[in-house]
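This view holds just a subset of the chains, kept in their places.
Chains here go by letter, A and B, matching the order in which they are written, and residues are numbered from 1 within each.
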Amino acid sequence: MSNKLRVAVIGAKGRIGSEAARAVAAAEDLELVAALDRDDKLAALTEAGAQVAVDLTHPDAVMGNLEFLVGHGVHAVVGTTGWTSERLAKLAEWLDASPPTGVLIAPNFSIGAVLTMAFARQAARFFESAEVVELHHPNKADAPSGTATRTAQLIAEARREAGCAPQPDATTTALDGARGADVDGVPVHAVRLRGLLAHQEVLLGGEGETLTIRHDSLHHSSFMPGILLGVRRVVSTPGLTFGLEHFLDLN
Amino acid sequence: MSNKLRVAVIGAKGRIGSEAARAVAAAEDLELVAALDRDDKLAALTEAGAQVAVDLTHPDAVMGNLEFLVGHGVHAVVGTTGWTSERLAKLAEWLDASPPTGVLIAPNFSIGAVLTMAFARQAARFFESAEVVELHHPNKADAPSGTATRTAQLIAEARREAGCAPQPDATTTALDGARGADVDGVPVHAVRLRGLLAHQEVLLGGEGETLTIRHDSLHHSSFMPGILLGVRRVVSTPGLTFGLEHFLDLN
């Protein structure tokens, strides 16, 4: 018998799900044992002997899926959104009853995006100024992006904890909107440009120097390395892990 | 006798003026024949045989200086601001009375900034999207910068003349200010960061590609090549020239 890790994908006909199924199948140390879509029974997972399941479904389906998975001792890597404190509390109960089981919930599987946020948070307290510029295709409905808002919040939090002074800004005359959106004191600017996909730049400035951290996402295949990393790590990480950054061993 | 061009600087004790005097003195084809400050008499210019004068003074002084210069057939390169249509009309009168004399008025002597504006104007009609991001030190009082506003206006004008459609933007939910300031339909974003001096990025995007033109000004010595170029060209360009771009022979 192969000693590859036995992996299932739930939501395997979706755009990301189908790519995840392909990526699992292509990985030398993983075996794709089941690829389920909405009409498939969850029992197929346990019948196939899945050790880990990747859930890329809908907020409507994810709680049912996780109750089944945790109940059967199947580890889970979850990209599905819609997490509230109630839902997390429920999941914690299920995990308490199944101590060896691990669940990773990740709002973002792009390792580049996760590192950008981690580095921005680490660096923020060493610089007087910090701003975020995010750039996306013009079909995007919200501005700024969720990732940019989250990045700004992490920066603001790190600066607050370190007791940093407010950012210097002598602006007295400004056109409306010129200085961006204010997210906890960190200006965030959103560019919408045909030809772009999803990009973010964190700018940090101190006396005589600047540090810029830029993430360019050019294809949603960028989620695959993060999903596979999650699969490999979750099997030895019991309980709930929220955020891929906890699996990156940064130091 | 030397056949170097004989140049005077008026306002030679100011920050830019003193540097201009040094730059003229250091140029092999130019001779600095007079360096005047506010208490010096303009007659010193003609006594020294100046063929060109660089005016880097104040709006209060510049009209008197130009009346004298044009009246005496001395060409002028002017960096002083505060030009109104009344002032330009007056200057035109003086020039009419002294046909061979040339005057260059330039709001910006940085060749990089002037080229950025020229290229942005040329390229604007070929792309669906155009935005401007300017980045300055945090002691700046206005946002966006005058150069960024002017750049956005040139982009908007070029797109209007070419009959371009409005820029695509599907934003329906936005934090206040996230999409920048609207300058004639072109979003302009202003970043203020310790460690920066003066920087500007023009972003243009079309199907599958983007073009970015970025100007970084790291020291006000960047004005010197433009001032010297103006000095060399104004002597053979009678009448009024407004904007250094007309001396760059772009094509």
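What we mean here is this: a contact is a pair of C-beta atoms (placed from the backbone, for glycine too) under 8 Å apart; a residue touches a chain by one contact, two chains touch by 3 or more.
These numbers were taken from a predicted model, which means no experiment stands behind them.
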Please state the number of copies in the whole complex; 2 are the ones shown in place.
4
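By definition in this document, only the chains that are shown with their structure count from here on.
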Interchain centroid distance [CA atoms averaged], chain A/chain B, Å:
46
Can you list the chain A residues touching chain B in their complex?
127-129, 131, 133, 135, 138-144, 149, 167-183, 187-196, 203-210
